[in-house]
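Apart from one protein chain that is not included, each protein chain of the complex appears where it belongs.
In this document, chain identifiers A and B correspond to the written order of the chains, with residue numbering beginning at 1 in each.
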Amino acid sequence: MVLGVEEGRVTDVRPLASHPVSAGQLCAKGWNAEKFLRAPDRLTTPLVRRGARLEPASWEEALGAAAAALDEAVAAAGADATGVIASARATNEDAYAAMKFARAVLGTNNVDHCARVCHSPSVAGLGRTLGSGAMTNSIADLEHADCILVVGADPTENHPIIGARILAAKPRGARLIVADPRRTRLARFADLHLRHRLGTDIPLVNGMLHAIFANGWEAADYLAARCEGAAALRASVAEWTPERAAAVSGVPAADIVRAAQWYATTARAFLAYGLGVTQHVCGTENVIALSNLALATGHVGMAGAGINPLRGQNNVQGACDMGALPDVYSGYQRVADAAARAKFEAGWGRSLPERPGRTTLAMQEAARTGALRALVVIGQDPAVTDPAQHEVHRALASLDALIVLELFLTETARLADVVLPVASFAEKDGTFTSTERRVQRVRRAVAPAPGVRADWEILEVLAERLQRPMGFRSAAGVFDEMAALTPIYAGISWARLEAGHGLQWPCRSATDPGTPILHQNRFTHGKGRLIPVGDVAPAERPDAEFPLALTTFRLHHVYGSGSMTRRAPVLERENPPGLLWIHPADARARHIATGTPVRIRSRRGEVRTRALVSSDVPEGTVAMPYHFAEAPPNLVTNDALDPIARMPELKVCAVAVEPC
Amino acid sequence: MSVVSFLPHAARIAAVEPESADTRTFVLRLDTRVAALDGARPGQFVLLSLLGHGEAAFTLSALAGPRAAPGTVVVTVRRVGSLTGALFELPVGASVGVRGPFGRGFPADLWDRPTLWVAGGCGLSALVAGIEHQIDVRPGDAPVTLLYGAREPATRIHRAALARWRERPGVDVVECVERPDASWDGRVGVLVDFIGEALVTGRAERAAVCGPPAMLLAAGRALGRAGLAPENVFAAVERYMKCGTGLCGHCYVNDRYVCTDGPVFSWAELQQLPDAFGAEHVAAHAC
Partner (left out) sequence: MVLAGRGAVDELRAALAAQRALIEPRWQGDGIEWVETTGSGPTAALAPFDWDVGLPLPSPKRFFFPPRETLLRWHGDAVEEVLPAPRPFALFGLRSCDVTAIAYQDRFFAADPAYVRRRAAAFLVVVQCRTACAGGFCVDVDAGPFASSGFDLALTLLSDERVLLEVGSAEGAAAIAAARLRTEPADARTRTIRGEVEAAARASFPPRPFIARARARLDAGEIRDEEWQALGPACLACTGCTSLCPTCSCFTMTDEVAAGGGERVRYWDSCLLEGFQREASGHHPAPRPGDRVRRFWYHKLSADFVREFGRVGCVGCGRCDVTCPGSIGALRVLERLGA
């Protein structure tokens, strides 16, 4: 996008017709991307808690207080009593600085970010099956796909440019299959809408695999040459006849078979998926199931195909790539691997902790028990976006010190002891990495308020206060240091990013043109692995006391908890008046109409809003957008975890709904 | 062509009169006389401005004359959102801005004809100034009939005016409610069902209507069936307003702007504007 600047202020946003991905298009959030910059409540000075209130303070005082609090926590209870939650929206340079701060300054591997609650199962699942957790193909591959299968996502709402390419594929004859319990906008365009019950992704996919093997639709040569575990997979889905899959998932057997046939027998078949797949207690296994499907049909490693997790935040891919994760450094080099650790120790000139650290939710749990004393939260609002909100608040309140780096006084920032204002995307230089692994430059258009700096700069100053400077002098310097330690980024530099529209990693040398399609000759770890997965029921199902299933979703015009988008007038005006989507039959039974105030209760708590009666949700399931602090479904959602990725089951829990 | 100005005229709240639980009439005194506001016509509206809250449109519920001194602006406001909520919190003497008057009011040839005024709910506020004006300027005691339907007795507004009008010769005020309470001894039912009777009793040759869109459509049809020609039926159409000057687009209905071409339209004009009544009506009439 291009930012128009007049007299030092950003006045508007426009698309770039020549950009290979956006091609002159933006979503509503993009068209309004600059509106929050001039919001009157933008933080411009640090805040320090004095008693019950947060009050303006100088940078001296605020940094001093933050440093003292971190020092104290380490001294009292060790380095692992501290942690850092990095931002998925800030630049790669900011994210790399955050993880280096945790490891080299604080001395802990307790660093994580919101990918934990969105695509950590993709990282874990595809990491096991393919060796790499990122989108295997590029967005441009949609222009060559003849079959597009989208599971648990509506790109027309939340990845509108990707949604646009899918919509454009239809007139040229591509077939669209959508698997989603809700009738989403994308489902309206589908040639086949598989409306499976919440939490039945594995039975559905296993049913498709059964049909594929039974009909000889699998890619036998591909499996023999490039994969291992085919026999075990075939045996494991023998019991998942389409009829059995239909009984469990609610999708007619004939549709399961048809979807399997279309997907399997189309050479260029593109599989995309989102949080409907990952945000489950079996999120990692759900991802593995989809990977099995893509591998069994030979759809990984060629154009127009692939398995493609749709990453949501503008730099969540980058935050993962930069190693803002408890068990890996940048480039997914494992903390537990002695050679990797030695390399970073040499690069940073510090000895580094060996044991993988805590995830975001584990850090919160540790805060509640007192094991975690001080937490730095950067550009994230877990008080709204994490499950079981009461528990989140309890965790944050239990800390000795909560230090928040933010643009606005979010719900999380309100709980902080020190708040440090940061520069926005329009006010700093750096890089972002998109969901298709494309590293691009983001360029400073206007100056931030006096004193306000980028995250990496603030962390450097804080590191100096803690007597352990990180040595960062410029954003480009941060990137160069990172690239020197990160093989998949090794060939990328700001100089190379100046011309053109970015580079897709892996890009291992200065002459490497980047990698639009992964796994073309071999998988990252050699052969693709097929791993049988069995049905895993949701942790909590509707019962007599809580008879409806609640799921969560996102709206086109709101981004996250809305700290930026809710400050754009026409976006805020789009908010629906009611936030509980409920099926007409369920509504009638409860004397609820559109607009009726309702109370939604679960074992975790309750939330109130107004109803919106719609047959877009199936009978027995209600749905709420997760964005709004005034009615956050996370007051009632379940924090039961996927044991592998530690992902909470945000997509299904049991609730009762009544008018109030 | 002269340009418009977005600068509001400064005024202060001179008095506040409660109408019902959520509706109040505000009498505003302009800091300086504004000739256009003194000469405002029935059916025109103003935009009230509260700095920090924006603006909202309200039909003038009284005009300079017997009941409102020159230099005052009188509007009846229902509390529904942030601006009206803030207005309700202001004390007498607080500053408010006024832009206007805007729009095309009731046609001049309405006043000397026996007229049936049909008001649904808070639509009465859009007709009050017109009713007062007609009662004052009609030839002799020519009949003026008001048919006013409220949801329930507690939501009735402009009660002082209703009582005053009942005292005037030739003026017939017919009320109905949908949900009566113990105190109500008047008509019960849907407003539109009483139109035929009210038309006959008042021997009306003209009608003027204001209310929710579905009611507007039903009333217009009923008046047509009862024999009034479309050129003799008028509706005060309501829309979300922003600029009041036919520029911002928020109030457009097909190729017209409610703020400049309306808010008063004849039924004949509305028949050419299918979007006036919402999508359900338009679906039956292709574009």
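Note that contacts are C-beta pairs under 8 Å (C-beta built on N, C-alpha and C of every residue); 3 or more make two chains touch, one makes a residue touch a chain.
Note that the structure is predicted; figures quoted are calculated from it, not measured.
Of the listed residues A:R128, A:R185, A:R508 or A:R599, the one in contact with the hidden chain in the full complex is A:R185. In the complete complex, the residue from A:P569, A:P597 or A:P643 that touches the missing chain is A:P569.
Where chain B meets the omitted chain, the residues involved are 1-8, 10, 49, 51-55, 80-81, 95, 97, 212-213, 238-240, 242-243, 245-255, 275, 278-279, 282-283, 285-287.
The chain not shown here touches chain A at positions 2, 4, 11-12, 14-19, 23-28, 30-32, 35, 38, 40, 156-157, 160-161, 163-164, 167-168, 171, 185, 188-189, 501, 556-557, 569-570, 573-575, 577, 595.
As a convention for this text, only the chains that are shown with their structure count from here on.
Chain A and chain B have Cα centroids separated by 52 Å.
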